[in-house]
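Contents: one structure, followed by commentary.
Only one protein chain is missing from this complex, and each of the others stays in its spot.
Presenting subunit A:
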Amino acid sequence: MEQPLELESDDDLTDSEESVYSGLEDSGSDSTNSSAAEEEEEEEDEGEQEEPSNGAAPKVKGAPRKSKALGADPPLKDSEGLSVPDEYEEDSSDEEDIRNTVGNIPMEWYQDFPHIGYDLEGKRIYKPIRNKDELDKFLEKMENPDYWRTVQDKMTGADIKLTDEQVDLVHRLQKGQFGDVHFNPYEPAIDFFTHEVMIHPVTNRPADKRSFIPSLIEKEKVSKLVHAIKMGWIKPRKPKEDTPTYYDLWAHEDPNSILGRHKMHVPAPKMKLPGHEESYNPPPEYLLSEEEKLAWEQQEPAERRLNFVPQQYRCLRAVPGYPRFIHERFERCLDLYLCPRQRKMRVNVDPEDLIPKLPKPRDLQPFPTTQALVYRGHSSLVRCLSVSPSGQWLASGSDDGTVRFWEVCTARCMKTLPVGGVVKSIAWNPNPTICLVAVCVEQSVLLVNPCLGDKLLYGATDQVLESYVPPEEERVQPVQWVTATSEEHSRGIRLTVQHSKALKQVTWHGKGDYFATVVADNSNMQVLIHQTSKRWSQNPFRKSKGLVQCVLFHPIRPYFFVATQRYVRVYNLLKQELTKKLMANCKWVSSMAIHPAGTDGGAGTVPKVMCGVHPVMDVPFPPPGDNVICGSYDSKLAWFDLDLSTRPYQLLRHHRKALRSVAFHKHYPLFASGSDDGTVIVCHGMVYNDLLQNPLLVPVKVLKGHTLTMDLGVLDVVFHPTQPWVFSSGADGTVRLYT
């Protein structure tokens, strides 16, 4: 490290020398340039003993070369002080050292070569032979007295022994002294421009006149300023008052001056006033328990009801500063100018006023209110119920594969008919002169004579059935009518109508001759209409319109209601056309019932033309079949008024679960719905004959009793034909009577 440092310092030395003289010795000609270069070449040739500093040293024209070679040093040059060096000699970095032409490159690049560069003629400059190993070096270090003053020239690779003068120079520079021994930095300063006023003018020119007379322009300017000051246009700068001044701002309050804007102004709501829980010493009940505290911490800051945890301190001294005080103020500021405001009307309603005023159920009696009888016997869920037209007998079909006949008043099971399959639907013939029950078992409809009640009556029924004379020519039928065997006959089964697929529902026409069946299928053969007397079946529809849920005959007129999943279609059987399509507004219709009018079910008492305006005043009771209710699996009950619209007049969402069945009472304005939540809701559904008056629907009773089994509650609901009683069958295997 030492060597290059020293070398560099040598370079610096020469530079400083040059700078010292550069100002004064600047009269030399540029023509010396080439000769100087030549000289240098020669010097190079002379030997490696020459210092590197020499190349940079100012050259003196005609100076003896030998003396230079011996160590041209500054003092020597100093003595020849006034000789002119060529200051442009080393202007370019390329010419710094022309002994070696490789230029200013790291010399390590030549480490692996025998030469160290090229001279001006392009010949290699070879490194001096060095074959000293460490031991030689050490010996030399020990033996050579000049070892300490030997340095290696990087450019040529030669060892140079510094002379005494050079060593001195290095020492001086290391001490921070000037390189030149004779240079005196503290020479007395020469005052070139003297401070003493000379007695004679520099020039001999006489003074101008304008230096004697005052300036007019200045005078004008001054007078202008004076005038402006006099006039008060220019005032001395007043110190500004930064204390605000206040006065009575509202001295003249003018109500008319209130801008219209203020009417639109929504004042910011005030901050909520603190409650007991914010106290520093709140009552103990306001402090949060551990769980509450944990819950508070886990809540989002925006969701918290309190934005702080209530704390208790024994005394005022212990209360610390609130760390979020500035935050809260800042948030209030943000609320004030960033939060959108809106005038909101707070609903100030008494909740009692929202409850509709309905007639009291007490005034709408009679309706079933209490559970009177429970019919036990079935071992599995009871799917279907039917009451005889006389109201004396009740038939129920169950999943345990039996049909049971009960006496209504005593809850006594009169008869049990095993049918060997799940009974899906059961229907008592509505004709009071015929004692016949249609039972859906798997793929067939059994027509059963229960042989209950008047012997004459059921005997007559058998006679009617036996009086059938098969027609001469056999017609192609979609089903098979099979007469019961004697064994079956003894059990009561009279006829079997065998279908090709499993059955879903059977329903009688009001006169008791026709009945319709629904097959669980998606074809056009879903619905079939059968005639008992002729033992004849037909398929009324050519095309399937969706999955049929249930079908019903109009009580008196030749209409046929078909409920698919979302629609109820009303067909005119005579004209064989679609009359109406009711939108049920629910997802899946489960059941349907038709309002049977307030009259006794006697058929055909009220003639009615469908398309015309029917005579209002003449009709003592509203026409039957104008109101239909539909229960759906999405726990809605839709009441349709066919005269009003094809959409429900009212959707009742009374039940909490799917509705399974709905039923109208024949005489009383009642309808009931049974649902999976185990309740039967009886509603008062008054229909007025005045067309302008809408039906009045009032729920009057919620009947409970069935227990839930397998998530099923009430499966079927049937009204007693004459009394305000309702039967319900449930999944718990019981049938219940509410009176």
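By our rule, a contact is a pair of C-beta atoms (placed from the backbone, for glycine too) under 8 Å apart; a residue touches a chain by one contact, two chains touch by 3 or more; residues count from 1.
Just so it is clear, contacts and distances are computed from a predicted model.
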Missing subunit (named according to UniProt) among the choices "VPS33A core subunit of CORVET and HOPS complexes", "Pescadillo homolog", "Phosphatidylinositol glycan anchor biosynthesis class T" or "mannitol dehydrogenase": "Pescadillo homolog"
Hidden-chain contact residue, picked from the options A:Pro267, A:Pro301 or A:Pro470: A:Pro267
Chain not shown: contacting residue from A:Lys123, A:Lys161, A:Arg329 or A:Arg647: A:Arg329
Hidden partner chain, touching residue among A:Ile190, A:Leu216, A:Ala302 or A:Leu316: A:Leu316
For subunit A, residues in touch with the removed chain: 237, 240, 242-244, 246-250, 253, 255, 257-259, 261-262, 264, 266-268, 270-271, 273-276, 278-286, 289, 308, 310-311, 313-317, 319-330, 332-334, 336-342, 347, 349, 351, 354-358, 360-362, 371, 374, 376, 652-654, 681, 697-702, 704-705
